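Data block below; observations after.
Missing here: one protein chain of the complex. Every other protein chain is in place.
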């Protein structure tokens, strides 16, 4: 693999700072985590977006959350076809091997993937319809959600609505996995849908009774 | 989606704490990130493992890293077959839309996915060979790496070796994506391979000249 | 004391969150508690176990419960021999200085200390019999309770039974303290025995008439 380069110096310096402070203060805990393995309470499925770090929002300790991040926090439907399915593998590992008690899907405002889905569905981004567009084919998972919001006027409100649908669709798709459904029904696992507004530091949660999101707390 | 539950109170409290401190102190930056969009310098591909948060190790600021996390930090080979490919979509978005300057693959010690791959390949985990094992089919990506380490004695050293191969294989697979290869060759994008040791807070980087990992810094 | 380390950062952040929210909203009450002193209505004697926080179960306000926590919520018999007796000191302070109206002993399921007592008494944990085993010598307090359950088949039910005996023995030992006995008999103080089941969120209370525990409410 001839193409790998050295790490930029600013990252080396930051690592050294972390090693001398955060690592040093927590070394006993890190050693124990290494020896005994992880036992996270929850899995979080959130977006790759650089503006949304769930560990910050929830002051998470090392070892607390098992975190999968992909474009637009999407979970595809259950499809055991023998192909590579990174998200399904992560869910399977968290639920059946780590036995997490919570699956939390965290959506967010200004999601580029969700906006791409809108643009693709309303004809503004034909390049995303191409078979070789990985982003387009990934956002196909969210396509059923577009129907519910397509008559809304374009703009912020429409995008916010589809971002929240992305959370609900992921929760619905999670329930198509037999090992998730079984544990949810037995009470061994609970599902949670969240959406965060970047600019306002907002946090809303999905309320099944009203089929709406409402502010947390 | 009738199955969603309310967020546990301890997380609500921690969110409120974050809102009143970290968010309050940085509200102007969050608002600007919301308005102007993200502009991350690097994409990091790391594992879902709850013990490895790249935001800690590199003291990452909000908006700085676009982070994809999956089991064992794997990138599958380029396969534009029209199916859902979450990892490939994340790479495509980071490289072509966000134009990140760095792609960093971060492996780690005590990786449950890598150990699963070893157990699957040496016959100890036949359940992972089943077509409907998402973890098994995902770890197939790493199977070519097993050949290089299969003659080593089982145990810690063998696992560490395959964890590091998982980084190199991901880097190699990244180069099969035309949009990655082109930018790497033009100098617009650089690739980096890292491995962190949880217990010791170690950080090693892949050195193409020696085809080995060596401590950073 | 050269060995003290800095507090891990995640705890510093959570403290700052608490300060900015819970403390800020209740600052007047905290100031008054500091100035006027505490006036708790009840003392609770419960286990150190990280899974059982009486403040959660009873939604306790700051200033409401004086809480002593030790292994297996045990109270030793009255023994004014001039040695250090932490539990007896806590009871004496609560009853004679704070004049609490209730003494509540709270046992719980899956108690490691109680299981240790069973293992010690049936010969499976000889190391706990050693004079220098602090856990073993502490669990000696519960040894009289073992007789009542030793003929039961080993397992869950036996452990649950001894957990409940630990509550009754503590209540009996409390009555050996003259300042407790006197106030109980005068009606100034009442004793309560509780047991909580962690997995089911159960709460049972001791009923003197039947000498059994029964669900609360």
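Which chain is which? They are A, B and C, in the order written, and residues in each are numbered from 1.
Just so we're on the same page, a residue touches a chain if its C-beta (ideal position, glycine included) is under 8 Å from a C-beta of that chain, and two chains touch if they have at least 3 such contacts.
Everything quoted here is computed from the prediction, not taken from an experiment.
Visitor: Go through subunit C and note every residue touching the omitted chain.
Guide: Touching the missing chain: residues 1-8, 11-12, 14-19, 22-24, 27, 30-31, 33-35, 37-38, 40, 43, 48-51, 53, 55-60, 62-71, 74, 76, 80-94, 97, 102, 104, 109-110, 112-113, 131-135, 137-141, 168, 171-172, 175, 184, 190-194, 197-201, 203, 205-208, 211, 216-217.
Visitor: Tell me where the left-out chain touches subunit A, residue by residue.
Guide: Residues of subunit A in contact with the hidden chain: 25-29, 31-32, 36, 39, 41, 59, 61, 63-64, 99, 101-102, 183, 187-190.
Visitor: Could you please point out the subunit B residues that touch the chain left off the display?
Guide: 5-10, 13-14, 17
Simple rule for what comes next: only the chains that are shown with their structure count from here on.
Visitor: Nearest 5 degrees is plenty: how much rotation brings the CA atoms of subunit A onto those of subunit C?
Guide: So the angle, rounded to a multiple of 5, is 115 degrees.
Visitor: Would you mind pulling out the distance in Å between where the CA atoms of subunit A average out and where those of subunit B do?
Guide: Taking the average C-alpha coordinate of subunit A and of subunit B, the gap between them is 14 Å.
Visitor: Once you find the CA centre of subunit A and the CA centre of subunit C, what distance in Å lies between them?
Guide: 41
Visitor: I'd like the Å distance between the centres of subunit B and subunit C, where a centre is the mean of that chain's Cα atoms.
Guide: Whole-Å distance between the two chain centres: 45.
Visitor: For subunit B, what residues touch not just one other chain but two or more?
Guide: Residues 14, 16-18, 22, 24 of subunit B touch two or more partner chains.
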